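Missing here: one protein chain of the complex. Every other protein chain is in place.
Up next, chain A:
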Amino acid sequence: AQNTFSEMMECVFDAQNLISISLRKIQSSRTQRGGIKLHKNLLVTYVLRNARQFYMSKNLSQTQRTHHYEDVSAVRERQDYFELTGSLTELGDDFYCNFTGVESDTWHCGAHQPNGQPAEVPHQDASACAMLSPSDSDLMVSEACWSCADKSSWELPILNAQANQKTVLDLDTHVVTTVTNGYFHSDCCAQSKQPQGAQCYTKKRKMDTSYHIVDPEFYLPDFGPVPFKRMRTDEDLHSDSDQLDSTNISNLISVLGSGGLSEFVSWQQTDLEQIFAAQTICLKHTLLTGSGWTRAIEAF
């Protein structure tokens, strides 16, 4: 059972790594000569979405196990099928890479072994991976680990990640945290710091930190609202709406599009207050000790 858990964890790490790499690509594309390549950035968002979909499904299975958070049941409401051809607006959940610093040296899910053959792991169904109750098994029809033969895992819905979950990549500490409805909770990766989990990651890969210089104003405007420059308190929530100056926002980076094209930044059409309200996060102060939010990438 531990092997399957570690294989699954590896898959999740692959997804996380892909997410951080993808964000890095989008960021660096802004400074490329010739302007932002629309095609390439669009493809990168597909990888982001695929990885995030996978990651969220795995992450959710972990949160169900912990039973620490009141919002879990709300999060498990069935969502509409998140089609891969969905709009970028649907990606508008704030999404943060989860990167605890425990690296995996393999990019591939456990299924992709160096010799090209799928890993021989016991078939994992949803109940084995996620310890779901049978009534929930229809939500995770087949677990999303690549080793499963049933690749219809791609049909997995995003389980109400939209309104409730945010993930933040802190560029200083490279800590990624997931926030759900204001509750900061460490995700499955942090749990793996337990001895039994750490055994899986004996090989470390040198982490590339060269890309983590980001203007605090940085964000991906098409995918999410204004980033949090600092830890938010309740008082801040109410004053933030004033900060959403559309002029400032339109001056901020337009990630996709032929470089600097205002037509691609559709903020003018967006109800800023509506977005802001949907993305309200109230972070528990105690859970954020030592973590600076000054430089954070908020994706989507």
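In this text, contacts are C-beta pairs under 8 Å (C-beta built on N, C-alpha and C of every residue); 3 or more make two chains touch, one makes a residue touch a chain; residues count from 1.
Just so we're on the same page, contacts and distances are computed from a predicted model.
Chemist: According to its UniProt entry, is the unseen chain "Regulator of G protein signaling 11", "Sodium/hydrogen exchanger", "Serine/threonine-protein phosphatase 2A 55 kDa regulatory subunit B" or "Large ribosomal subunit protein mL40"?
Modeler: Per the UniProt record, the undisplayed chain of the complex is "Serine/threonine-protein phosphatase 2A 55 kDa regulatory subunit B".
Chemist: List every residue of chain A that touches the chain not included in the displayed model.
Modeler: Per the touch rule, chain A residues meeting the hidden chain are 14-15, 18, 21, 25, 33-35, 37-40, 42-43, 46-47, 50-51, 54, 84-85, 87-89, 107-108, 112, 114-116, 146, 151-152, 154, 222, 256-261, 263-264, 266, 269.
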